[in-house]
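Every protein chain of the complex appears in place save one, which is left out.
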Amino acid sequence: MGPRKLQVAVSGLGRMGARHALHFLNRTPRAELVAAFTPEESEIAWAQTNLVPFGTKIYTDYDEMLKHPGLEAVVVATVTTVHAEQAIKAINADKHVLCEKPLSTSVEISQSVLDAARAKPHLKVLCGFSRRFDPSYRDAFARVNDSTIGRPSVFRSQTCDKLDPSGFFVAYAEFSGGIFVDCNIHDIDLALWFFGQDSVVKSCYAVGITAVQPELRTHGDVDNGVGVVEFWGGKIAYFYSSRMMAAGQHDMTEIIGTEGKITVNANPQTNLVELSESTGIRREIPPNYYGRFEHAFVVEANEFTAACLENTELPFKLKGAVQAVAIGCALQESLRSGKKIWFDETGRRVEKAQI
Amino acid sequence: MGPRKLQVAVSGLGRMGARHALHFLNRTPRAELVAAFTPEESEIAWAQTNLVPFGTKIYTDYDEMLKHPGLEAVVVATVTTVHAEQAIKAINADKHVLCEKPLSTSVEISQSVLDAARAKPHLKVLCGFSRRFDPSYRDAFARVNDSTIGRPSVFRSQTCDKLDPSGFFVAYAEFSGGIFVDCNIHDIDLALWFFGQDSVVKSCYAVGITAVQPELRTHGDVDNGVGVVEFWGGKIAYFYSSRMMAAGQHDMTEIIGTEGKITVNANPQTNLVELSESTGIRREIPPNYYGRFEHAFVVEANEFTAACLENTELPFKLKGAVQAVAIGCALQESLRSGKKIWFDETGRRVEKAQI
Amino acid sequence: MGPRKLQVAVSGLGRMGARHALHFLNRTPRAELVAAFTPEESEIAWAQTNLVPFGTKIYTDYDEMLKHPGLEAVVVATVTTVHAEQAIKAINADKHVLCEKPLSTSVEISQSVLDAARAKPHLKVLCGFSRRFDPSYRDAFARVNDSTIGRPSVFRSQTCDKLDPSGFFVAYAEFSGGIFVDCNIHDIDLALWFFGQDSVVKSCYAVGITAVQPELRTHGDVDNGVGVVEFWGGKIAYFYSSRMMAAGQHDMTEIIGTEGKITVNANPQTNLVELSESTGIRREIPPNYYGRFEHAFVVEANEFTAACLENTELPFKLKGAVQAVAIGCALQESLRSGKKIWFDETGRRVEKAQI
Partner (left out) sequence: MGPRKLQVAVSGLGRMGARHALHFLNRTPRAELVAAFTPEESEIAWAQTNLVPFGTKIYTDYDEMLKHPGLEAVVVATVTTVHAEQAIKAINADKHVLCEKPLSTSVEISQSVLDAARAKPHLKVLCGFSRRFDPSYRDAFARVNDSTIGRPSVFRSQTCDKLDPSGFFVAYAEFSGGIFVDCNIHDIDLALWFFGQDSVVKSCYAVGITAVQPELRTHGDVDNGVGVVEFWGGKIAYFYSSRMMAAGQHDMTEIIGTEGKITVNANPQTNLVELSESTGIRREIPPNYYGRFEHAFVVEANEFTAACLENTELPFKLKGAVQAVAIGCALQESLRSGKKIWFDETGRRVEKAQI
């Protein structure tokens, strides 16, 4: 008989939920996937084959799932619109929570998750910023932290999806919160990580276009966005997001310091194969973020589990998830209004320019 | 006896002027460097060794140089502040002109060069945007022109200089026009080239910091700048410039279309050498723009010469040089004021948001 | 209660054995690590902390371990000299076997493992050629198999270790079989995979030097070797191995076909980080083969387990492991004698040149 395992449930078995379920089932030795919630018939059918034979119980009622005997932790991987509600319910039911990003597309609702978590300081509540678990980003952070590049001053980061001609993103945009909240939220979180979680935003500015999906305009969204964030203390982060990359998914980050620069994934690749053909030399790149971050998600599952079991610190605080949503929403607002948005040195929004 | 050669003079024998002189002397077979102007003693001394023995006459008076018997063309490579004046004088004296960029740091003065050139349509007047002669940029343009990447929609370009701890840039900033006019002018010119020279600016926005040289603030300048330009018709260009790259000079450009992307110099390198050492695998990059664009400057000299001798079209029009200064100045103004600057669909500046 | 899990034991808990043990314990969901064998005190101590608490029983007698109740499969990860003996014992005890490469440094002894395995066709006996499980090599093979590069004709492959100044390799060389059997065995196996497992060797030739460890000569070994193998039918494989790479471990393979070329790991890297420093742009590479192939080892454990549980085909046949040793030994012999070694079209060794 080995040591005890964390009793975990996954809420939502859609694209990402199913992956989380398999990670906890098969690739997180210290966890046991005891339950999963989904009301979707197709997802239930998938679970019958892939989870139930291995001992996972399926619930079609979230509240019932929370009452699963011995349940200790919940992974919230449903659609963004119910992230906060489910996370708060789980917290109130005394469960550790790993909630997919973003907590919400609303700053206030995001804050309510943070408030609920603060009321239960013995619980581990993690927002799933998967890049924080990626070995390349961690390596980059360790180097920045060791002053390898001097003082980090300019931060460029992008999240670009492979072109999906199905129009999926148009329907999705209704609830996604917009490209800066949905895509660049990762980049914003990284900026806060690398610049320091105490960084205070001075201004937000964004522009965008609809190059391939003009229907996005009906949701106030775009398929290509550029955002610029100034931080007090002389730091700039700028972001790019796109829904129309031809070659595949391409996230990348560049941290520019006074004495050097670090890039993460400037040259994306699926694997170590290069092809010499009559048209030149070619390599393929991952088609989506899971192709890029699969390993990071597994690390996330394992570290979350360890922190719950051993009551140790999570690698980053939940507060940052609220900060990231606040910046994402301000960029999205700037995109829509065409106006720059200002904040004073305490982070309070102000109307006048701050120079 | 070979065919006749273009009789060329170079004005200014500073860093870049000396290079131009040598290009016309040694690497432009159809040109003859007959004269050069400089009032600087050190530059005269250099010319005594490097130019005079090969038949170049040195003048310390620009107007006198213009009267050099048989002179047909002048390369203006003095400090930016006298570019326009010397170019106009040369045009008025019926000489072809290759003027270093920018024509001026003022839109109005730049326009006056264009006006002078238009009054003498038989003359070739070229603004030295060296990247237009770089084989990589030309290859990229040919591909974009062939619709390889669909409709170009987002353009990212940067000009980053190696960190120069001497403080040179602080003194230089007094006359340079600022980082967007001095550095990003190339990137702006490229955006106009790739998006189409008829593109109309919709808005300009810039921010910047002084990470290594706070004294730049006294000239309203920065050592790291980010600028965003919207064009009417749904196109965005965004720029980065820096004076503090540790590894060397790094210009690069990314043209993102609806069906593909092209990058130029995403992975800079001095040559084809890679070093495997105990610290990993390393390559060096050029220390400055001449290391990167030497060949482009030589092509520029040769193509300018050919156009003058054969009365053929220059590869691009002078008008673009005025457009580029206008955008550079608007970015610089936005940097200083903290405000977004708007233009209507005719390119006229307006006060209200245009959405 | 989930589905039944394969009952696995690991023999040897040295560097690689400990890794195998952890892979089966934590990263092979369908396997259970029930036993391990090691007579070494330090390894037993390690196991007390890392295996015993999770239910693994430790044996100091290999034969006893084979009698562990319910044991189904054994991973042989001891020193090469006992690979064959332990593998044969396990086979005779009706256990599936995953044996580390090479089966033996002797062709005859390697063949005896194959003979034992053939006598028990219901058992899965796998030689641990880890690269066969690497996603990059698999991708390359799939492409070659799809005729992407025409007919594969020339094969270049290398296995180069980071310089280890401790002198470990000198002692190790006494039993390793030599650099072609120890290092290039992987490359030889890959050549057989990519050229076709039925390929017949026509000649073997090798040379080598001792650039950093002259003591290797006492074991007839070298620290840098170059080997060339001709196959009947007009194919050439050539190999390089080295013990003195400064930057880290560098395996790489190049498959050259009549219509294209594929490389695997031509540009090694630890992760997706690139560093811009005053000395240029740099990336690090893995220090050892485990840094490069960790994931492949985990896949190996999982696929071996699945094949045992479901009685399906292993991804490659054991016979190839004997072929690879035969080629490795011929190269090693050529290295020592300075002579080319010939084989006829049936693979039988002959004395005279075959042209």
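All chains are identified by letter, namely A, B and C, in their written order; residue positions are counted from 1 within each chain.
Here is the rule we go by: a contact is a pair of C-beta atoms (placed from the backbone, for glycine too) under 8 Å apart; a residue touches a chain by one contact, two chains touch by 3 or more.
This structure is a prediction, so every number in the text was calculated from the model and none was measured.
Which of B:212, B:264, B:326 or B:341 touches the chain that is not shown?
B:264
Based on the whole complex, identify which of C:21, C:34 or C:226 touches the chain you can't see.
C:226
Name every residue on chain B in touch with the hidden partner chain.
These residues of chain B touch the chain that is not shown: 1-3, 25-27, 29, 53-55, 135-136, 139-140, 143, 148, 259-268, 270-278.
Take the complete complex as the reference. Which residues in chain C touch the chain that isn't displayed?
Where chain C meets the chain not shown: residues 149, 151, 153-154, 156, 163, 203, 205, 207-212, 224, 226, 228, 230, 234-236, 238, 240, 242, 244-247, 256, 258-261, 266-267, 337-340, 353-355.
Spell out the interface residues on chain A facing the chain that's missing from view.
245-248, 250, 267-269, 276-285
Note that in this section only the chains that are shown with their structure count from here on.
Name the most central chain, where centre means the mean of Cα atoms.
Most central by this criterion: A.
So how far apart, in whole Å, are chain A and chain B when each is placed at the average of its C-alpha atoms?
Computed value for the inter-centroid distance: 41 Å.
Where the centres are mean C-alpha positions, what is the separation of chain B from chain C, in Å?
Centre separation, chain B to chain C: 57 Å.
Of all residues in chain C, which are in touch with two or more distinct other chains?
Touching at least two other chains: 267-268, 276-278.
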